[in-house]
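Taking it in order: structure first as structure tokens, then the write-up.
Here the complex is missing a single protein chain, while all its other protein chains stay put.
Now for chain A:
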Amino acid sequence: MEETDQSSHDIAAAAAADETLERKHAAMLERLSNRHLSRLSGKPDSNSATSFESTQSFLTQFSQSKLSIESHLSRIRENADPNRKPDLESISLEISSLEKLVAENSYFLPPYEVRTCLNTIAQLRQSVDDVTSLVIPKKKFSFKNKPSKKATTVPAEKEVVLSEPEIKLNVGLEKLGFRDLNAAPGFRDRDNEVLVKEFNRTESTGQNGEFTLSNLRDCEVRLKGRLRALFMDKLINCKVYVGAVMGSVLIEGAEGCVFVLASHQIRIHNAKNCDFYLRVRSRPIIEDSNGVRFAPYCLSYQGIEKDLTEANLGEETGNWMNVDDFRWLRAVQSPNWSVLPENERIGMVDVSNVGNVD
């Protein structure tokens, strides 16, 4: 009797054990399926479309975008019409975002894929350039004496963009009392003017000074001769042509500008959609900038060769394209800057025959 009791007890215990095991198993299955579901649903929105962690899915997306860009391009090529310019612009935007996609995924992609993708992007860029020059004939660069009036209609919203890096002006300097910030040599708060300054080469003061360009809009600035340092801040739609700077150039806040500069050092902060034609002894740097493009120096006036040579800037160093982006410390090309395509560059700018207004 006792024995059967014992065995039935055993059976019951075994059944109970079975039950808990089964329950555990079921719970585990449920957990697994939950996790699977969350992985399926969670991934697309949490990681968005920019990171796949899978070479295969990345390549699929990449080639899809590539195909769509190519078909777009060939359509435009067949039907050359100058009104298609916005289309071309949107295509180059697409290419930029494609480049960004590669950059964002570069950390897991094999080096080979990164290289081929970057090559493909370069080819796409090239064909966009080709189509652009086919559809829109290249503009001849001509030197106007006055900046065009129509540019003045842009302001309003642009103000907002540049006010961001603006600093509360010099609380510390006020304490000084005896030094007025605006007394330092420079052009400030001008609108739609041509500003010319020739630095006297014979006086030692002429070449030892610093110069400031601050808060200019739709202006054209020509600085001839040699100077020691150049500070620029808050420039909108300006053209800035500068001879030889024997020290450094510092730019903070520029939008829609063209700069032609020769200098020992160049630092560019908060610049947007600007073109830089540089001769520089060291590597130019950009920080918090985007849409900036670089090309070699192209300025001429009477005596510029002498100015450049004496400032140790007589020879092209090729540094104009060795740009360091402090916001992009990765091996792949920064999306914030590019080399200005040759067919979009301005020609040699001659600022010889303009007098001194200052």
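Throughout what follows, a residue touches a chain if its C-beta (ideal position, glycine included) is under 8 Å from a C-beta of that chain, and two chains touch if they have at least 3 such contacts; residues count from 1.
Just so it is clear, contacts and distances are computed from a predicted model.
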Among "Serine/threonine-protein kinase CBK1", "Small ribosomal subunit protein mS29", "DNA-directed RNA polymerase" or "ADP-ribosylation factor-like protein 2", the UniProt name of the subunit that does not appear here: "ADP-ribosylation factor-like protein 2"
Full-complex contact with the absent chain, from A:247, A:291 or A:341: A:247
Contact with the hidden chain (one of A:210, A:310 or A:344): A:210
Absent-chain contact - pick from A:192, A:265 or A:290: A:265
Residues from chain A at the interface with the omitted partner, ascending: 167-173, 175-176, 179, 181, 184-185, 205, 208-210, 212, 214, 228-229, 231, 233, 247-248, 250, 264-265, 267, 269, 281-283, 285, 287-288, 312, 324, 326-327, 329
